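Note that one protein chain is taken out, while the other chains of the complex remain in position.
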Amino acid sequence: MYVAVKGGETAILNSHELLAAARRGDEGVPEISPAQIREQMRLGVARVMSEGALYDEELAALALKQAAGDQVEAIFLLRAYRTTLPRFGYSLPVDSGRMNIRRRISAAFKDLPGGQVLGPTYDYTQRLLDFSLHAPAACKLPPCADEPLPAAMPRVADLLGHEGLMEAELPPAGDPAPGDLSREPLRFPADRATRLQNLARGDEGFLLAMGYSTQRGYANSHPFAGEIRMGEVALEIVPEELGFPIAIGEITLTECQMINQFAGSSTVPPQFTRGYGLAFGEAERKAMAMALVDRALRAAELGEEVVAPAQQPEFVLSHSDNVEASGFVQHLKLPHYVDFQSELELLRKMRKRHEGRKKVSVTEGNPLFGTGGKAHTEIAVGENA
Amino acid sequence: MNAPHIPLLPGFADPVDDAQRIFRAVLAALSRPGMLQAISGLPPAPAPLCAASGAVLLALADYETPVWLQSPSPEACAWLRFHCGAPLVDAPAEAVFAVISQPLALPPLAAFAQGLPEYPDRSATLIVHSAGFGDQGLRLTGPGIQDECRLGIDGLAPDFWRSWQSQQGHAPLGVDLLFVNGDSLLGLPRSTRVDVEGKGE
Partner (left out) sequence: MNTVAGYNFAYLDEQTKRMIRRALLKAVAIPGYQVPFGSREMPLPYGWGTGGIQVTASILGRSDVLKVIDQGSDDTTNAVNIRRFFAQTAGVATTDSTGEASIIQTRHRIPEKPLGEHQIMVYQVPLPEPLGRLEPREAVTRKLHALADYGLMHVKLYEDIARYGHIASTYDYPVLVNGRYLMAPSPIPKFDNPKLHMNPALQLFGAGREKRVYAIPPYTRVESLDFEDHPFSVQRWDEPCALCGTADSFLDEVVLDDAGGRMFVCSDSDYCKTRQGAGHTGSQSPIPAEAT
């Protein structure tokens, strides 16, 4: 006798307990703390903050612990939390020109005012597994430089701007307040501020692949890493009751300005154009990929031929969000048997028709679905009977 | 912020439940045009608002929805700014919600946001103070109405229904109306066809 399945709250609750046990792993190994994740997994924390769209190292670390290290799950946790937070106001635009720099490089000039600052980077590590990390060890800091870095370092793009070789970065006419993608749906055509918001929250892997495709000929792109800088910037707000800006703290940012050639048009002389990337924390790969994609998405506005996926705003912006993408791909796990039943019925009907037409005697049914065939007939009903 | 000269009237006693209750009445009103919805237990609102139009704004207006008052008063403006945070606008075309407290002097419907062909939802909702509701004079048909609905809406300008009918020529663009009177609410979405009885056209 068949009894219909009861999904059951008990099964769900039990699965939560199994999940918690699996997250904890072997209890003979000390439990990891969010503070350890925050301090020792800082690049993972940075990605969760960027794509989770919430600058909070503590919560990002907690989300990573809860998600057992699954970045997209941790990003989702942070997003679902941030959406419930009241908003007190909007910060002033941060000035990355006044960044307290820890790393700054340019691939366009050998030397430049302020100099190249290598900072903490994996770039020139030799990717040899360091077996000494099996055991805790004290680390030593390098000696201090002879002189401190200059307080303000000019941006490379601005240096070129003085010569008129770089497009000016001007606010759009009327300097409208940028939209807010966390409050309003994405609409097309999307202006650049909206596109950049979307890319800043976008999945690093997706942007990396899209940016990569522009280098391989899917979009006519010849980028130079004009400048990458990473460090701390002050965050300021103007409280209503004060009427002047006050600093409420500082955040770590990675900024990338890609320089691309532009052939010019009938009204604009040939010049360099920019692609821009910005991410929370140390996130150089993300910032660079974002800058490539930003520039590719400007194709239409610059009168370039739109031929590649990375140049199509709707394609890129509608698929960049990993919380959306992960949810929808994984929703295929949910039961679909009503729709599947409808497809099954149709397929059987089509096969019957096919067989009838071919006049071939069939001795075996489809092994997947039993022998198929007769369970359904179709009756016509009047329009919306 | 300037302190109002007279004490501000309160808003909803229970902002969460009252807003939900009023919204459901508005939803029912627009879903079932011509069917009166009762909304009771409303806080008083400063003139020219009435308790019902005030309650609809308390439930639905906020800093994202510019409001236009046909005859603004300092008390009503202060009340809306305080309880809803809604910006008050001078031009009908900028309003998401408009309160028509003198329906005989209603500006042309076309003066309000009509929506765009690709976004017909970006249109105004007008809250109209009616002088009362009767059971004859108008014949309503369209979505939300099983066959037809007969009723009367008092206190409107004689040419009002002609302008309603001309709005339907621009469907799906147009404004949506909520008539209020006392504790009663009546919805008239743009999709409702209205025939004035005894006036063959």
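Note that the chains are named A and B in the order they appear, and that numbering of residues resets to 1 at the start of each chain.
Heads up, the rule we're going with is that contacts are C-beta pairs under 8 Å (C-beta built on N, C-alpha and C of every residue); 3 or more make two chains touch, one makes a residue touch a chain.
What you see is a predicted model, and the numbers here were worked out from it, not measured in a lab.
Taking the complete complex into account, residues 1-2, 4-9, 11-12, 76, 79-80, 82-84, 86, 182-189, 314, 318, 323-324, 326-331, 334-339, 341-346, 349-350, 353, 365, 370-385 of chain A touch the chain not shown. If you put the missing chain back, the residues of chain B touching it would be 15-17, 19-21, 23-24, 26-28, 30-32, 59-62, 64-65, 96, 117-121, 123, 125, 142-146, 171-172, 176, 189-191.
By our rule, only the chains that are shown with their structure count from here on.
Per-chain Cα centroids separate chain A from chain B by 43 Å.
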